[in-house]
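Notes to accompany the following structure.
Shown here: the complex without one of its protein chains, the others still in place.
Let's turn to subunit A:
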Amino acid sequence: MQKILIANRGEIALRIIRTCQAMGIETIAVYSEADREMPYVKAATRAVCIGEAQVNKSYLQAEKILEVARAEKVDAIHPGYGFLSENAAFAQQARNEGMIFIGPKPETIDLMGDKIVSRQTMEKAGVPVVPGSGTGLKTVEAALALAENIGYPIMLKASGGGGGIGMVLCENEQALAKSYASTKARALAYFGSDEVFIEKYIADARHIEVQVFGDEFGNLIHLFERDCSVQRRHQKVIEESPSPFLSDSVRQQMYETAVKAARAVNYTNAGTIEFIVDENENFYFLEMNTRLQVEHPVTESITGLDLVKWQILVARGERLPLLQSEVHSSGHAVEFRLYAEDPVRFLPSPGKITTLKWEEKEGVRIDSGYEEGGTVTPFYDPMIAKCIFYGADRQKALEAAETFFQEIKIEGIKTNAPLFLNILANRDFQNGNYTTSFLTKTLVN
């Protein structure tokens, strides 16, 4: 594998380029007209403009990206996360044209992309799933009847959804009746399918996921968990490992269940099994992400591994570099997603970053997509950087984070850095005592 096209942008494109450079692999970046000045465009061996700013005119243009891949004669495509990373047709088409898609098999992407089918698959494999609909809902009456059966509150979700978009919390019958049609319409406009389903809403839950990795030889291992319970609008803000909440016995059970879930679909390459965990440590399969995760640096920090390198090795047909007994977790890592957004109302704050000063000391890793003088445009995810802190224990990692966010200087755009200082000063967070409702409950109201 000598040349890889990166079908993504921002920090993750830079992250992939870094590993490719270390492995002596050339990189082809693709970019939209709005991203011409982005650091990843300059860092790649070559870069090709693929269209206008809007994602459906550039980063979601599978055909256009494949055209560039053909013209550049690349050996493989790395999709990053988001965009086309979980698009089975894109993965299949790349394969049909003799290129390697760095990720799992297209059939696996397809299977796990449909949230109803993935629930069914996991149930069959003996993996616990959240109580809910076994099939797509046909009518609002069917939805109401099922919800009555499961008990409110429930989550109404789009089968093709993910990433926190396309789901609505319904506290009662009236709310479900009101949201049903609009959720269907949104699902159709957004994911191309208006299929929806219901899951019981688990209050005071934690969102904990397990990193898994498989190769073509049937080797499948886990790389420990990440606790992603600090969220806003169902989107992650802070992730850490180990989880400060789980007991060791449940932690172990969760690893075993994650490997079982991945084995049920003969999983290859990097993947993540997301679980929702209730206050009594009962855990349920939520979904599987068939790609590299945004928060993969947390796992890299506690294991000392390069997951992008592993992805490339497995994709070119090699065995996993380590067996389960050879991977170890040590110390504590926590990642904060620095967003260009108002820290109080969580609304996006695009603009030119006139000042960007931070210190990358020992134990601090910054995966940034931007540099000083760059512009955050309103077309893409508002994340400007991931700030990862590592320490011998949780307290040391959090101390490093606090110092970092006290010293950080960003001007020109609003960011959620002030929010991080509030979180770090919060007693419950310090004690690891937080659930998915932590942000809305503690800091907003």
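Here is the rule we use: contacts are C-beta pairs under 8 Å (C-beta built on N, C-alpha and C of every residue); 3 or more make two chains touch, one makes a residue touch a chain; residues count from 1.
Methods note: contacts and distances are computed from a predicted model.
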Complex member absent from the view - protein name from UniProt, among "RNA polymerase sigma factor", "Cell division protein FtsW", "NADH-quinone oxidoreductase subunit M" or "Biotin/lipoyl-binding protein": "Biotin/lipoyl-binding protein"
Given A:A89, A:A185 or A:A203, the one touching the chain that is not displayed: A:A185
From A:G218, A:G304 or A:P378, residue that would touch the chain that is not displayed: A:P378
Residues in subunit A touching the chain absent from view: 54, 56, 163-165, 182, 185-186, 189-190, 233, 235, 340-341, 346-348, 350, 378-382
